[in-house]
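This part shows chain A:
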Amino acid sequence: MAKILMIHPDKCASCRNCELACSFAHEGVFNPNKSRVHALVWERLGLGVPLMCMHCDDAPCAGVCPTGALHRDEEANGVLWDKNKCIGCKLCVSACPFGNASYDNETKQVIKCDLCGGDPQCVRICPNQAIEYKEANEGVMAKKAMYAEKFKKVFEEVE
Partner candidate 1 sequence: MESKKTILVCCGTGCLANGSQKIYDAFKEQLKALELDVELIPDVKGTGCHGLCQKGPLVHILPQQITYVHVKDSDVPEIIAKSITNNEVIDRLLYFDAQQKAKVQSKEDWTFDKKQMRLALRNVGHIDNESIDDYIERDGYKAIAKVLKNMKPQEVIDEMKHSKLRGRGGGGFLTGLKWSFAAKAEGSPKYVICNADEGDPGAFMDRSVLEGDPHTVLEGMAICAYAIGANRGFLYVRDEYGLAVKNMKKAIEAAKKRGFLGENILGTEFSFDAEIVRGGGAFVCGEETALIASIEGKTGEPVQKPPFPADKGLWGKPTIINNVETWSNVPLIINKGADWFRSIGTENSPGTKVFALVGKIANTGLVEVPMGITLRELIFDIGGGIPGGRKFKAVQTGGPSGGCIPESKLDLPVDFDSLTAEGSMMGSGGLVVMDDRTCMVEVARFYMQFLYGESCGKCAPCREGIKRMLEILGDICEGRGQEGDIDLLLEMGEAIQESSLCALGKTAANPVISNIENFREEFEEHIKNKRCPAGVCKDLTEFYVDAEACKGCTLCAKRCPVGAISGEKKQLHVIDSEKCTKCGICIDSCKFNAIKVK
Partner candidate 2 sequence: MANSFQNKVLRINLTTGKVSTEPLNESYAKDYIGGRGLGTKMYYEEVGTNVDPLSPDNNMYLVTGPLTGTMAPSAGRYMVITRGPLTGTIACSNSGGYFGSEMKYAGYDVVVIEGKAEKPVYIWINNDKVEIHPADHIWGKEVPDTTDLLKEETDEMAKVACIGPAGENLSKIACIMNEMNRAAGRTGVGAVMGSKNLKGIVVRGTNPVHVPDGERFMAAIEEARKVLAEHPVTGTGLPTYGTQILINILNQSGGLPVHNFRDSGTVEWADKTSGEFMIEHKNLVRNKGCFSCVMRCGRVTKTYKPYAGFGEGPEYEAGWGFGADCDVDDIDAICQANFRCNELGLDAISMPCTIACAMELYENGYLPKEDAGCDLSFGNASILADLVTKTAYREGIGDMLAEGSYRLAEKYGHPELSMSVKKQELPAYEPRTLQGMGLNYATNNRGGCHVRGYMTSPEILGLPVKLDPAVTEGKAGVCKTFQDLTGAVDASGFCLFTTFAIGADIIANVVSAATGIEYSPDELLKAGERIWNLERLFNMACGFTGKDDTLPQRLLQEPQKFGPYKGSVNRLHEMLPEYYELRGWTEAGVPTKDKMVELGLEDAFAQMLGAVEAAAAQNN
Partner candidate 3 sequence: MNIKYFAYIRDFTREKETTWNDPADDLQALLQQLSQHYGKKFREAVFNETEDDLNNLIIVLVNGRHVAHLDGIHTKLQASDQVSIFPVVAGG
Partner candidate 4 sequence: MDLSQVKQETLAIASSYKPERRFILAILQDVQRKYNYLPKESLVIVAEYVGVELTKVYSVATFYKALSLKPKGENIIKVCDGTACHVKGSMNLIQEVKDILGIEPGETSEDGKFSLETVGCVGACGLAPVVVINDEYHGNLTPASLREIINRYRGGENHGK
C-alpha cells in the first residue's frame, strides 16, 4: 500500500530536528537553510508549523518542469526530483502554490522533499510525531480527513 505524508502542525514542538535531519540526509552537512522541510516558528505564539512538499497528485511543479526532472513517481507515491535531469530553470519554484520548493543557486539543486527514498528522515527524527509517513489505510485516511476538517480553511484556500 502506498504511504502518504502527513503533517500535524498542532503537534510541532518547533525543535527543527526535521530541518537538521533533512539537510544532513541531502547535503551531508547541517544547514537548515538547505532543508526540504521547514518548521516555521511564531515565537510570540510558541507555535511551529512544519511545512514541506505534500507530493500533490497533480503537482504543478512537475507540470511545469520541461525535462521531467520533477515527476510524479507512482511507486514512491510522491513527486521526485532527478538532479541529473534538472536544467535549473527554477520554474517549479514559482509553480508550487505552497512555496515548498526552492532552488539553491550554489549547488544548482532544487530543494524539495524527495521522501528520502521511502524513509523520510524528518519523520524518523520528529520527537513529537508532527510529521508522519504512513500507509494509506483506512485509519490513516480517516485521520487525514480529520486533519483536513480541522484545517479546512487552510486547505480550502490552497487547493
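Operating definition for what follows: a residue touches a chain if its C-beta (ideal position, glycine included) is under 8 Å from a C-beta of that chain, and two chains touch if they have at least 3 such contacts; residues count from 1.
How these were chosen: all candidates are chains of the complex that A comes from, given by their letters.
Because the structure is predicted, anything quoted here is derived from the model rather than measured.
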{"item": "Candidate number, among 1, 2, 3 or 4, whose chain touches chain A in this complex", "value": "2"}
{"item": "Of all residues in chain A, those that touch candidate 2 in their complex", "value": "10-11, 13-17, 20-21, 23-24, 27-34, 41, 43-48, 125, 127-128"}
